[in-house]
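Pasting a structure below so you can have a look.
Note that one protein chain of the assembly has been removed; the remaining protein chains are unaltered in position.
And now, chain A:
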Amino acid sequence: MRAFGAFQRSSLLLRRRRANNEPYALVPSGSFCTDNGFETTSNDSSRVSIFDRHLKRKQRDRAAWLTRPNDSFVDAVAENLLDRLEDCRKTFPTALCLGGSLEAVRRLLRGRGGIEKLIMMDTSYDMLKSCKDAQQDAHNDNIETFFVVGDEEFLPLKESSLDLAVSCLGLHWTNDLPGAMIQCKLALKPDGLFLGAILGGETLKELRVACTVAQMEREGGISPRVSPLAQVRDAGNLLTRAGFTLPSVDVDQYTVKYNSSMELIEHLRAMGETNALLQRNKILNRETALATAAIYDSMFAAEDGSIPATFQVIYMTGWREHYSQPKPKRRGSATVSFKDIHKHFGSENQSAQPS
């Protein structure tokens, strides 16, 4: 997202230079994008808006009514994320659960991590309300749960107040992902844990292709239908940039099979994962939609007639700095030469190597 902003700025610089030196040079038109709303926001270079957060909020309101119980994809991601809590000996009395699949995280927690107080935060009031209502029949009663409507980009939590922050499938809709993660880090106590799952760049690649081909065919041009998502290598950089220690990133790819491509769209709607780009095309032609479905069918359908869709999930783990954590020593601070280590353990190594 930032790369695009930088690219636009550098291209403007280039234009100015050209205009000075070569008066006859071909000058590209002012901006590569036609949406004026974007240009005004990009003037403020530190905050580039890609997603319509207000629309996302509405979509999540709708998703609250559409959510199906026990969505297997969401459950798999939440389960995988929460599984990491079992790897820690530490307990997390105060935890925050951010956006995305709140209900699944709450349901699958099952006493893991020793959580006593759980704060659920989402941008959508309806989502929280449905989560609150679902609470009655859940069995983990010993967790005191609180609900707050809040924006991940403007985290309303006191500094050093949390032991754990979990975000399951929500952060990929933030305009300022590094900023949101820095705020998470600040809200954590020293030695607090951040767990995040976001959708990665490989997600919905089939749909991306089908939409592009159908739009080219029917409308003679393309508009963004699937949002730009973080790549795996970005995730590691994000964690270090936000200042988390002991960062780790791993990737999982899920292929979900649907009976038809319409079912895929229904699923995306129920998860609140529909298009919320600021630059989106606000009209979806019926013809184009049907063409997309047909192209998806013909290009990607499996032999048994089911429609596969790829979801790439990037799991991020990081800790807030604490003196008890292992740290690399300062460069050049070693007092023992590697040669000496070889002398000491050389004989053992040689015996170990052949096996």
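Some observations on this one:
Assume contacts are C-beta pairs under 8 Å (C-beta built on N, C-alpha and C of every residue); 3 or more make two chains touch, one makes a residue touch a chain; residues count from 1.
The criterion applied here is as follows: contacts and distances are computed from a predicted model.
The subunit not displayed here is recorded in UniProt as "Protein preY, mitochondrial", chosen from "Autophagy protein 5", "Protein farnesyltransferase subunit beta", "Protein preY, mitochondrial" or "Large ribosomal subunit protein mL44".
When you scan A:115, A:157, A:188 or A:270 for touch with the missing chain, the hit is A:157. Residue A:128 is the one among A:64, A:81, A:98 or A:128 that touches the chain not shown.
Across A:85, A:105, A:119 or A:230, the single residue that touches the chain missing here is A:119. The residue touching the chain not shown here, chosen from A:55, A:76, A:149 or A:301, is A:149.
Although one chain is hidden here, its contacts on chain A can still be listed: residues 54, 57, 94, 117, 119, 123, 125, 128-129, 132, 144, 146-151, 154-159, 161.
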